[in-house]
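This is the structure I want to talk about, given as structure tokens.
Removed from the display is one protein chain of the complex; every other protein chain stays in position.
== chain A ==
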Amino acid sequence: MPDLLIELRSEEIPARMQRKAAGDLKKLVTDALVEAGLTYEGAREYWTPRRLTLDIRGLNARSADMREERKGPRIDANDKAIEGFLRAAGLSSISEAHVHNDPKKGDFYVAHIVRRGREAEEIVADVMPAIIRDFPWPKSMRSGAASAIPGSLRWVRPLQSIVCTFGAEHDETKVIPFEVDGIVASNITYGHRFHAPEAIAVRRFADYAEKLGKAKVVIDAERRKEIISADAHNIAFANGLELVEDEGLLEEVAGLVEWPKVLMGSFEESYLAIPSEIIRLTIKTNQKCFVTRKPGAETLSNRFILVSNIEAKDGGKEIVHGNGKVVRARLSDAAHFWKRDQGDLPDLETLAASAGKFGLDLKKPLDQRMAKLDALNVTFHAKLGTQGERVARIRSLAAALAKITGADPASVARAAVLAKADLRTEAVGEFPELQGIMGHKYAVLQGESAAVANAIEDHYKPQGPSDHVPTDPVSVSVALADKLDTLVGFWAIDERPTGSKDPYALRRAALGVIRLILEGRARLPLLPCFDVALASLKLQRPAMAADVSGDLLAFFHDRLKVYLRDLGARHDLIDAVLAPDADDLLMIARRVEALTAFITAEEGRNLLAGTKRATQILAAEEKKGTEVAASVDEELFRLDAERLLYASIKVASDGARAAIAKEDFRSAMEALSKLREPVDAFFNDVLVNDEDKAIRANRLALLGLIRSATGEVADFSKISG
């Protein structure tokens, strides 16, 4: 069966778009071919910076004929109806139609339509132009003289040529010469831009890949990554170093070259005085190079690894020399802002008011940056005010939280006012992802305590489900204040996450709060925190919305469920303990834990079954309107099982209630587990539906007591099984 080869060659495609684009091409083409009635055995996509390639194997040479019957009007229908039918069915006269009989409808016309299968070549030529025109690039552009005409082709960068060949194995292939904006598909491609700029005629994927390989193009991105990774490790090892791996950078670099050649460059060791994070980011972000270190060392070495796109005539000397110069210039810039951030800002006198607001010491660099942040009125969010206002809110919320976390209030206040100061440093201006990290470093340099310096970095944490959770009380206080202020603020201005949209990362913030509380085992009722946060906001913006707590708490419940479920908790057990106003996350989690242990043991399972039975009977009778006594009357007991159950419930309820008051959920469950036998005995020995109405009402009331006793720890009706 024939194979199809497609190559779309363009000017350099951004590295980050290549993989998805090649996948899109495969999906769009194969979907369209299948839609047109063709089948294929396999398809694989390839990409380089200059081409998207699709190799489809075992495609049918033509699509099958399709037969279809189309029902028409009765044979005695009027002319108009018959004409309409002929038009719709594509018949030229009614004699071409067949007459069918139906017992109800009588004789009517039917057109037997045969849709002839089409040549695969015709189908490909038919579907490709539209696929190319409507290609889902994240950003696309027009170009050239054609761009003066509306509706001209948009491609990620100018499209230069198209290869489209089709043919059976061993046979010669044919070109399918479809056309898009003046570019006609052919069998001609070109190799490496500099090493092999000549035209190459190709037949099918096998010789295409081979000829491109000779023309210094490695068509397979995975292969390029393997080459780069292996060569980078080798060159590092040969120099007594190890590569600092970076998968994202590897993927990007593989998308910047067609013919990877790995080289090593160096810079002066004196630059190693700059923090490693800055060196790594400078070299990675700006130069797309890898850094290295001595095996096992924390700090970097002064060698970096670069990936070039040519096999240079001089073995790469010039390239290494040039890249070294650029890296040195970049590091010199980095050293410059690292030093400047530790110096004084100009016009300090203009910062006095801001310094006063936050109790800042304008002799210290980081204090100056915070004052500047405030003085410049840098916006946090149009409706939530400036960064300065936000810091003021975080400070007051953190102070309130410090009473619960037991953190030193002075350290918390200091950490809160310096937490955002590094947003005004040049280092963070250059590399926003270093926020917090740089603040930490500058804080240490100006003599802040370890607790304060750590809190400046850690208050952004945890950033996700696997990020480190701070434990120092100062860090925890500021981290919670930062996130709670964010959440309450965005709730107050009605900017909540919807569906997949969460531009302010509020889900992540809520997860951060949850992890800080649960993993730090903190007793922190949320509702009072919401109140404090909202009060600070209203102090600055009196017109701010009234109350957010109920809705925000429900959001926390949702996030908590996701978090606990990820840890393996059963969602029905979470639901069973989650009251709508429960705002003490640690207690909720402990209840779930205790309930899980209880309900998976035999006694718990039986008690659950008994409770469910009691609840169901009760619900059924309540529905029928059967009388249920308001309270249990011991005088109406007739059997020992009733008396025993009643007494046990009293003991178990009291025990459970007392244990819960002490937040000892395990003991509460244990107290309840004592109910299992009496409940079982009750259902064995006692017929609830006694003929005597009063006895029946009393027994139903007793069932109600089972429900309320278990309700002390959880809503058993929500538990499945």
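Following the convention adopted for this analysis, a residue touches a chain if its C-beta (ideal position, glycine included) is under 8 Å from a C-beta of that chain, and two chains touch if they have at least 3 such contacts; residues count from 1.
The definition used in the following text is that contacts and distances are computed from a predicted model.
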Per UniProt record, name of the chain withheld from view ["Glycine--tRNA ligase alpha subunit", "ATP synthase epsilon chain", "Cytochrome bo(3) ubiquinol oxidase subunit 4" or "Sugar ABC transporter permease"]: "Glycine--tRNA ligase alpha subunit"
Full-complex contact with the absent chain, from A:Glu318, A:Asp344, A:Glu433 or A:Glu519: A:Glu318
Candidate in contact with the missing chain, chosen from A:Asn234, A:Asn377 or A:Thr471: A:Asn377
Per the touch definition above, residue among A:Ala145, A:Ala238 or A:Ala543 touching the missing chain: A:Ala145
Residue of A:His195, A:Lys538 or A:Lys561 touching the missing chain in the full complex: A:His195
Per the touch definition above, residue among A:Leu256, A:Leu384, A:Val632 or A:Val686 touching the missing chain: A:Leu256
Contact footprint on chain A, counting only the chain that is left out: 11-12, 14-16, 49, 139-148, 156-158, 160, 193-195, 256-257, 287-289, 306, 308-310, 312-314, 318-319, 321-323, 325-329, 332-333, 336, 346-347, 376-379
